[in-house]
Structure formats: C-alpha cells, structure tokens
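Worksheet: one structure, shown below.
Take a look at chain A:
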Amino acid sequence: MIEIDTLCKSYDGVEVVRDVTLTIQPRTITVIVGTSGSGKTTLLRMINRLVEPTSGTIKLDGEDNRSLPGYELRRRIGYAIQGHGLFPHRTVGQNIATVPSLLGWSKARITARVNELLTLFQLDPAAFAPRFPHELSGGQQQRVGVARALAAEPNVLLMDEPFGALDPIIRAKAQDDLKAIQKHFGTTILLVTHDMEEAIRLADMIAVMDKGCVVQFAPPSEILTKPATDFVATLIGTSDRPFRLMSLAKVGDAVEPGSANGLAIAASMNQRDALAELLWSGRQALPVTAADGRVLGRITLEGLTARAGHSSGHPA
Partner candidate 1 sequence: MKLWWSLGLRIIVFGLLLAFLLQPYWFAPLLKPLTQNNAPAIYNQGSLLSLTLSHLQIVLIATVAATVLGVTLAILVTRKFGAEFLALSRSLVNIGQTFPPVAVLALAVPAVGFGEKPTLIALFLYGLLPIFENTLTGLTTLQPSVIEAARGAGMTGWQRLLKVELPLAFPVILGGIRLSMVISLATATIGSTVAAKTLGEVIIAGLLSNNLAFVLQGGLIVAVLAVLIYDSLSALERLMARRMGA
Partner candidate 2 sequence: MDKLGVVITALAAYALLISPFATFRANRIVPGDPVGLLNAVATPVNGLVLALLIAIALLALVKTSVIARLVASVVAIVALCLAIGLAAQHLTPEGNSYARVAPASGFWLLLFAFALMATDALTRLQPPPGVRILALLVTALGIAALLKSGSWDGLSILKEYSTRAASFWREVGTHVTLALGSLAAATVIGLPLGLLCHRIRPLRAAVLNSLNIIQTIPSIALFGLLIAPLGWIATHVPGASAVGIAGIGAAPAFVALFLYSLLPVVANTVTGLAGVPQAAVDAARGVGMTLWQRLTKIELPLAFPVILTGIRIVLVQNIGLATIAALIGGGGLGVFVFQGVGQTAMDLVLLGAVPTVAMAFAAAVLLDAIIDKVRMQA
C-alpha cells in the first residue's frame, strides 16, 4: 500500500505538485494520466525520492519513505523509464543484475533470477544474457528495462512512460505482457503516461492530473462515464468514449440466450472488438463460445449498442 498525504513540490516558488493525497492499494495497477507539465512525473519521482517533496509525506506499507537513505529506498522499489536507460557498457545479464548486485546477492541467486526474468519476458537467457543492449530491438530493450526494474523482487514498481518509445503494435504487446507480469508477481504498479488509451487498457485505478492537482481518482469505467471536470472529458475524447467503455467489458458479460450462425466469438474478447466483428461480418448476431469451446449463447448488435450508451448500467 502506498499512502500519499498532502504532498506538495515547488521549484523556486512555482508549485508543480499541489496537495496530492492518494491511497494506492497493493497488487493493483494505478495509472497517472496528464498532459506534459501536469506534475505527474514529479509525483512519481517523489515516491522513490529522486525528487524530495517540499511538504507532505509518503508511506510505503505504513513506513515513511524518509526512514531510509534515498539510495537504499530506491533499491527496494522498481523503476522503469522511457527509453529504457539501459547501461550501454553492460550486458543484458549485467543490466538486469544491477540492483541484486548492489544488494549483495550471491552469484548463484543473481544468475537464477536473471534467467527467470529473461524467460518470463520471452528472451532466451543463453542467447540474450551475454548480449549488449545495442544489439537488441527496441521492444527487447524495453522488456529488459522492465526486467531490470523487477530484478530485486520489489513490491512496488514505478514506471515513467515506459512504452513511450515503442511503435503501436509492439506497445500493445508490451502492455499485455505487463498485465500478465503484474498478475504473476502481484507487484503494485504505478505508471505515468499521457496516453488515455494506455491508461484505460492497463489501469485498475486512474489518477488524472492537471496543473499539479489530482482532479479525479477513480476506476477507468467511472472516468469514462462520469468525468469529474471538463479537462478529464477532453482527455477522454467524447467521440471515442462509447468504444473505450466497451473495450473495458468482456463479451462474456453481454451474452444473450439463443443461437446464431457465423464464426464464433470467444467470451474473453472485449466488447469493442466483438462489435467490430458484427459490423464487419454484416450479421445481427454471432455465437459466443467459452475457452473450452462450449457454446454459451449469442451476442447481438442490438444488445451491444444498448450497452454502449451512457445511461446503461455497466459492470466495472
């Protein structure tokens, strides 16, 4: 759990973070969204004390983050940044081993951890550990960057625009991987981005920041349906709103009894993609199947459109 209490930061009298109070639940992904200059990165960097706050406190699992020297605190918190920041003079293996070796882990334990992480990120340890970062593709470098941040088994992982330098296709894959990794380790992730799409895709909770203040802190569905301010509404973009909302819900939640012809849709697909399938195939309804291939019912164009509306009750 991360408790941020009336946190402020000003540079030469200019307040970049104002009175931020947030409580972040353990084992969740919280995404901080805002335009550039909104103070989101400063807020993130105050958690591992790369920036010292002007006033206010931050507690990690009940313990004030100033009770340790800054560098020791940072060894306990994962940190991944845009453009990965890999050390170009060290191999992939050495890069991932950075924090474990600072903490004085045994060689065997470090090697085991490096291999475990590389495998988890679908990079063959034998092939990749001895390579240098410049010999990797952009997507691979980014994965190594996240692996390095997770190396010392931190409870908390801070990410500053971690996917900013990736092209859209690789980015979508990286986001899916991140969700899987988060489930695997149960890490509490705090991620900063300017991309609302990314926030909706990843977040359990979204904090929207504007001019140093958190203007709304809510689950994605609530941000979409009840934007607290005009700024939040602009950030969502009104025209895409129904589709974004649908992308949060699964087909399984919109199954109606009955049968239909055509290519079956998986219950785990999100509703936006299902709508696209329906429109593209020109049918009114398509069958829905469970993971084991059992037919659960059907999904209809009419049913989905009704759900897309603002007023409809929506599963969060």
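Criterion applied: all candidates are chains of the complex that A comes from, given by their letters.
The working rule: a contact is a pair of C-beta atoms (placed from the backbone, for glycine too) under 8 Å apart; a residue touches a chain by one contact, two chains touch by 3 or more; residues count from 1.
All figures in this text were calculated on a predicted structure; none of them were measured in a lab.
Student: Consider chain A on its own, then decide which of 1 or 2 touches it in this complex.
Tutor: 1
Student: Name, in rising order, each residue of chain A that touches candidate 1 in their complex.
Tutor: 48, 50, 71-76, 79, 81-89, 98-99, 102, 132-135, 145, 148-149, 158
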